[in-house]
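One protein chain omitted, others in place.
Chains here go by letter, A and B, matching the order in which they are written, and residues are numbered from 1 within each.
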Amino acid sequence: MNAHRDIMTGLDATADERGSQKIDHDIVSALLVFGLSIALILCSRFISPALGSWDQVLTVLTLASFLVVLSFGQGLVILIGGLDLSIPALITLGGVLTTNWIGTGDFGVWYLLPVILVVCALVGAVSGVGVVWLKIPPFIMTMATSIVIASAALGYTNGTPRGGSPSALLWLMKERFLGVPVVIYFTIALVLLAWAIQSYTAMGRRLYALGTNREAARIAGVTVNRLELAPYAISAACAGFVGMMLVGYSNGATLRMGDSYMLPSIAAVVIGGSSILGGSGTFIGTVGGAILLTSLGTVISAIGLSAGWRTIIEGAIIVAALLVLRGELVVRLGNRLIAWKR
Amino acid sequence: MKLFRTLATAASLTLAATIGMGTLVQNAQAQDKKFKIYLSLSYSGNAWQSEAANIVKALAQTPPYDKTVELKEVISGTDPQAQISAYESMIQAGADGIISFPISSTALNRTIHRGCQKGVLFFMYDATVTEPCAYNVSYITAGFGENTAQALVNILGGKGKIFLSRGVPGNSVDKRHTDGAMHIFNQYPGIKVVAEYYSFWDDRTTQQETAKALAAHPDVDGIWAQAGEYGAIQALLAKGNKLVPMTGENSDGFRLALADPKMQAMGLKGVSAGSPPATAGYAFKLMMETLTKKRELKPMNIEYPLPWVPADQVKLCKGDTFADGCNVFPASKVPSSFVTEVFNPQFLPELSLQSALEGKPTPGATIQPLPAEIKQAPDAPGINCSNCKAPAGEYKLTKIEATVKP
Partner (left out) sequence: MSTASDTLTARPLRRRQSPLLRAIVSGTGIVALIYIILYALYAFWQPSALSVFTFTDLVNNSTPLALAAAGETFVVISRGFDLSVAGVVSLTNVVMAVYPLQGAGGALASLLICCVIGGVVGAVNGILVARLGLQTIAATLGTMIVCQGLALVILDAPGGMVADFVTYKLTDTLFGVVPVAGLFLLLVVILWLAFRRTDTGIGLYAIGADEQSARFSGVAASRVRIFAFIAAGMLYGVAGFMLSAQTATGNPTAGTPFLMLTFAAVALGGTSLSGGRGSLIGSILGAGTLMLLQKVLFSGGVSSFYTGIFQGFVLVLAIVFGNAVGWLLKKEERQ
């Protein structure tokens, strides 16, 4: 009996070890991405002595906040093996509805903002319904949603969205607290919440299962159809929220404000270690990816070369960063970390 | 066999359904002798494009054009193939005239040439094509880059660190503006361009890129900007309460800021120039006058005057038009991203604010004839002509004199 108990504790120990091994890998991966961002910012001193400063870090973090919120939603969709191309249109929708329905008047801002988020989530749910029940490939479904919403917004506003930003959003995006912009505190809180949801709740775990093997998840009792709807709705709500953030940032909305975030939202998720085919990756890694991309963009725009050379350098650095962040390297470092802990 | 039947039934049902739906969509058009005019846009969804399109739509509904013009708007997006395809469809549908914002100065040439051979008139506004049989109506040769650069140099007294906020990389308009500006800046060794970034003619992007540049160079003395300049002001305000002399285009936010005593006290000085959406209206009226034989115009490049509003000349409009030399609208009427230069009392007296915002005609207005003279635009290779050379003195200053010697 004692022997049995020894074996059981032995097995448990291995399970725990394996579990903690996984956490270590995730942490190593995330640390590597953050480390690369810091290295990039420090190296930018060679380009200009004014760079590499605390001010630049704050600027990078403020600008990265949009991408961070966005790539949470995109990350969830990619986790289940899909892709959300409707993000630019939903950013626009969130922004246009905010300036049109609320504007600078602030009337009803506390209930209208959630209503707008719900509207965006509903649009996302429509995409989800198309993917899950009509069996339309996510690429086409979200692209169709994007085109329809963008055209509807164009028709609705006649091209010029009126209205400015409600003061609540202005406060979020422009105020500072103890010298650090409020939006950074807000983003950190969101990151912790989102990371907890994705990695430590039951729903999060079921999403991982869904992304790894849909059939197996279904057999295991996960209500795959309804669950698959959730990431699309969440992604759409995140995008709508980023639209609101952008309205606060620049005190107004335009119809193309989301366009430049399409590729970076996917890139941040992928650079952060998630597989484009689903089933792996953590949000902390994605956050690192978002910050890395934003730092890279900041450093690149400070280089005094022509647009062509700047673009080449940016691409080369991305490839180099990816090579450094490769799975094998992370595994080796992670193993060394575990060995060192013992 | 059964399979075949199922397939055939499915196909014919769908065909019937779509034809039914299709005939619902297509209205039976009255067979009057109306001019068939197509408004071909590429970009859409930014204030400039929408205002320009609305101006054309408003003019097309103003008497007498409301009875003689049938206008259809086609948006193609940023894919040149799509605009090529759109032009081909329009030519095939028997267009009399196509008024367009071309996505590329060169890719559409072959299709335009074929259309010209069929007798279609092509009028391009603001953006230009190098095809000789097309009419280009644009301010681009009027020297936005060099004039605003000289204005900035004058304000800075010939020395200082400046930012260059450009447009879209790989675009001829951005290149022409920047080349003109650099031609001036290079004459003054005291002027240093410490940061040059691409803002894609968008307020938000300008704000973000300027913020990044400010992080690296907080001691900037001036900013030369293309469209989106209000974003630069927002970035400066967010950083601290200091502004610097700036030149930019003509967003409502920028012009109001130039005239705002609070901003002036923080250090804002400058000039508002830039691309006027009114060009579209001017091009449309020229096209209609040519089509109705009121004017005899051979394909040529026509220059639209460069708007020029220094800070001390900004005047708030009380009504809905540019009356009494006013040139900016209050913030309660239009958003900060509204492009202000939608009026021209000389060329386009039929327009009011509603025309630009909604594409509706002004009640009671009728189309007025244009002034007889037209200013021909100088050759600009790669922009409005292909086998040509730029004239000497391409970057000649027209709006301003240098007050500082290089």
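Simple rule for what comes next: contacts are C-beta pairs under 8 Å (C-beta built on N, C-alpha and C of every residue); 3 or more make two chains touch, one makes a residue touch a chain.
If you're wondering where the values come from, they're calculated on a predicted model, not measured in any experiment.
For the options A:178, A:202, A:323 or A:339, the residue in contact with the chain missing from this view is A:323.
When the missing chain is restored to the complex, the residue among A:134, A:178, A:202 or A:339 that touches it is A:134. Within the set A:267, A:284 or A:302, the residue that contacts the chain not displayed is A:267.
From the set B:68, B:106, B:154 or B:187, the residue in touch with the chain omitted from the display is B:106, counting the whole complex. Taking the complete complex into account, residues 81, 83, 85, 130, 134-137, 139-141, 143-148, 150-152, 154-155, 263, 266-267, 270-271, 275-277, 306-316, 318-319, 322-323, 326-328 of chain A touch the chain not shown. Chain B meets the missing chain through residues 2-3, 6-7, 10-11, 14-15, 18-19, 22, 25-27, 44, 72-82, 84-86, 88-90, 92-93, 104-110, 168-172, 174-175, 382, 386.
The rule is simple: only the chains that are shown with their structure count from here on.
For chain A in complex with chain B, the residues that touch the partner chain are 48, 50-51, 53, 55-56, 58-60, 62-63, 92, 99, 150, 153-154, 158-164, 174, 246, 249-252, 254-257, 260, 297-298, 301-302, 304, 307-308, 311.
Taken together, the chain B residues at the contact with chain A in this complex read 44-47, 49-51, 53-54, 169-170, 195-198, 200, 202-205, 207-209, 211-218, 231, 234, 238, 331, 334-338, 357-359.
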